[in-house]
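Encoded as structure tokens, here's the structure I'll be asking about.
What you see is the complex with one protein chain gone and the rest in place.
Order of writing sets the labels: A and B. Residues in every chain begin at 1.
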Amino acid sequence: METTRVLIVDDEKDFLDLFMKRMVRRNLDVHAVTSGPEALEYLAANEVDVVVLDVKMPGMDGIETLREIKKRHPHLEVIMLTGHGSVDSGLKGMSLGAYDYVMKPFTIDDLLERIQKARERVDINRGKAR
Amino acid sequence: MQGDQPNTHVPTWLAWVLPLAVPIAAVLAGPWTATVAALAASAAAFSVVFALGRALERARDRAVSIQDQLIQSQKMASIGQLASGIAHEVNTPLMVIGQDVELLEMVLAAGNMPEKMHAEAESCLEGIRRQVDRCGEITHKLLGFARKSDTVAQRIDANALVEDMVMLVEREAKRQGIVMQREYGQVPEVDTDPPLLRQIILNLLNNAAQAVGRDGVVRVSTRNASGRLEIAVQDTGPGIEPEVMDRLFDPFFTTKPPGQGTGLGLSTSLYIANRLGGTITAANAPNGGALFTVRLPLDAAAPAAAKAA
Partner (left out) sequence: MPTPIKVLVVDDEDEFRNNMVKLLHMQDNIEAEGAESGEVAVTMAGEREYDVILLDVKMPGLTAMGTMERLKEMNCPAEVVILTGHASVDDAVQLMNLGAYDYMLKPCSTRDIVKKIAWAVENKVVS
């Protein structure tokens, strides 16, 4: 199975740096952006399997970004990430099609497992589309 | 109904053997033994028929309640279609009303109305705009509700999935003094659509926490109930009133005050459960709170009857 391509979207640069370092070591193809609009731009031009998306961002927030991603790339799976764990955004995200909802802090292994599960589903989605 | 065999206490073979036992006993033994044997046989036959009868009744009740759920899910599917058709049609007139309000506001701004009348007119227009927004939210939710994408089965650890949702709710619930209790049983990996199942569990947990309000308990348990995954959410809230019981899963039914909550949560959850080949039932718990139970097949391939809806 080819390497899973992940796009991480989070406005906190420190978190992104940490995330990138640990993920790259685990043989994932990871790209990071710091905002919703950047994410949409990247996805328009690049193939990605799983998006890891922070719920709370200034400007276009996680839920809006999720909506836009699902509009344009319905076969992608999105894992919502949150430092605040709001049930409302969980419910909203799930109903908009998010694959999973993870609270910070999390262990890298835990997140990796979830990314793999999401990747599994993306493969099924893509298989069906053909 | 697939998989629903009457649960007899007495094996059926006995019902066949017993009548034969009487003549055999009569032949083998003396007249006295024959009488006893005959009486014993009658008693046994009686209890077999009785047990069969009771078992059939139970099976019929279960069949009726599963039938109800199937009807409910078929109702939901056609309600979903009707609702999305209506929502679609209504969205354009709503838009036009909103536009007319905007134009009126401009006319008002340009005009020379006395202060008080102006303020009055402004407030009315504001009111219309608010209601248009409210209608828009309802239609958007309806359209979301009717959106049907295929379910995708994946093997998952149900306890872990449930625990994820419990932890999410726990963060907020703790602040209200609500305690989340877990009782995870030995449950094998289940074949189901994980994000859809998450939606159901999150909805039930959220409802439970809201029912409790402050200082109470929400108990989540899982178990393997004769080859089906059972997830139960119980709370120490006020419970479900009998008049409300029948309408609980109806779309738009809500016990919350107007404007708060659309009442689509439970109906959506039931709809999802049916699509996953399972059911959700509601009851009042012995302690007075509510108890919601989700039952799902362990293997997504199993009951196809519900999936057809």
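One rule holds for everything that comes next: a residue touches a chain if its C-beta (ideal position, glycine included) is under 8 Å from a C-beta of that chain, and two chains touch if they have at least 3 such contacts.
Note that the structure is predicted; figures quoted are calculated from it, not measured.
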Touching the absent chain when the full complex is considered, from B:57, B:102 or B:215: B:102
Touch criterion as defined above, residue of B:74, B:91, B:151 or B:221 at the omitted chain: B:91
Per the touch definition above, residue among A:5, A:31, A:56 or A:70 touching the missing chain: A:70
Contacts of chain A with the absent chain, listed as residue ranges: 70-72, 74
Touch residues of chain B, complete complex, unshown partner: 84, 87-92, 94-100, 102-103, 106, 132-133, 135-136, 140, 143-144, 147, 149
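Basically, only the chains that are shown with their structure count from here on.
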Inter-chain centre distance, chain A versus chain B - centres from mean C-alpha coordinates, in Å: 30
Complex contacts: residues of chain A adjacent to chain B: 85-87, 90-91, 94-103, 117, 120-121, 124-125, 128
Interface residues, chain B side, partner chain A - complex: 144, 149-150, 152, 154, 156, 164-165, 167-169, 171-172, 194-195, 198-199, 202-203, 206, 209, 268
